[in-house]
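For this view, one protein chain was removed and the others were kept in their places.
What follows is chain A.
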């Protein structure tokens, strides 16, 4: 969920799929002000440092921190980018290379001091610091001089962000970039007052600009948010700020959390789960009318895929990788992910709902795969005794998925050894510089509702290792050129055509096997209102949630 949760950014067009909208609107009856909302989370930690955060604009971080722009996510409506701290989503000049924002009036921190553009600039600058890496960094390559800048602790100021006065901020970009308003909604565009910055503790103790501030932080146990008295609803169009208090219960086992929400007793009536409902509980909810009403399932969101490490031994051979396309049992993977409610079978890289997506299938086969075809390709490649290591996280759900992949591939006579490891080890292996795996299962939701977000982060040569998510370590100059062209294309229709072309071109090389377009299911208590999952992103909008009185 991290990789999926993480990566999201700006969405535009995607919400056009009207067929599923009524479902998303379920549970949309309204509550009022007040009460204590509980959020059950499997994480042991919540990272509130905007520089290190990959949080969506509509989840945890959005309760505490505001950015220049943000997302307006409503049930059954298209996602749009709207002004947050700024008065508009940005005024461009110089052909899209310069973007200017003005702050609204009446913006204050909890201590009463005003929010200034100098704080926004400082917040952005610190996201360049090596000690604060790990956050969404789309802005880093776009700002002039961003490539070499080392952050404010050692590198001074970044000249391409100008603050002529306390209310105005100007960004100078390397190249025209029409989606900049979406970029300005990323966590790093939250204001950070220089005087209050301590890189070591800011993650637990951020200076609030949103309707809530962190009242207590107990690692591994709970985080309590209380109201920020200086937040003015008149300046904020997207945050309902219903509950008086928001409590995150951390380290909650997914199964136990789901059971609590199914039982719906006591305080759990005022709770929802931040994580997906596990498949076993989805089955249980089927036969529980009360819980069924409180289950909210997203449309197809992230792409779950099997990454093939294209730099390892026999996997360098495209024939072998194509054999894997046929050998994999997508049907078994789908069932292991919760069946039809867990996702739809995938054949493309660009996910449904993204503008310009073209449906195609380069390796047509039954959803259960075609072992004979796979064997034939392996024979052509001269590989008879292939033995591969499949890296998997060691939670039951991931292991079930890994076994589904394993049994599929083994039908083609390939030996697959599952290597279970904890989440952090898996991330380190897949995104680090010392890969020791042949196969890995991953999922990815675009940070932008643009095909760009489906392709570039997963297949650009620049994203191999060093924290990048090109975990199949796929590097083809022709594809890099194509990605570069598409990124630079300002005409939306032309850009979309280029991305669709890249989609097919990449899958010809078979660096990944698309498995399913995952659907996320969330469960909430009976007194939680305004809980919905819009078409993008496939996560609930925390900012709108209210409680019935």
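Quick note on the criterion: contacts are C-beta pairs under 8 Å (C-beta built on N, C-alpha and C of every residue); 3 or more make two chains touch, one makes a residue touch a chain; residues count from 1.
Throughout what follows, contacts and distances are computed from a predicted model.
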{"item": "Among \"Spore coat protein CotJB\", \"2Fe-2S iron-sulfur cluster protein\", \"Peptide ABC transporter permease\" or \"Electron transfer flavoprotein subunit beta/FixA family protein\", UniProt-listed name of the chain not shown", "value": "\"Peptide ABC transporter permease\""}
{"item": "Sole residue of A:159, A:175 or A:340 that reaches the chain not shown, by the stated touch rule", "value": "A:340"}
{"item": "Hidden partner chain, touching residue among A:154, A:237 or A:417", "value": "A:417"}
{"item": "Listed residues A:125, A:197 or A:329, member touching the removed chain", "value": "A:329"}
{"item": "Contact partner of the left-out chain, one of A:146, A:242, A:278 or A:514", "value": "A:278"}
{"item": "Residue numbers in chain A that touch the chain omitted from display", "value": "255, 259, 278-284, 286-287, 329, 331-332, 335-336, 338-341, 368, 389, 394-396, 399-400, 402-404, 406-407, 410, 417-422, 425, 436"}
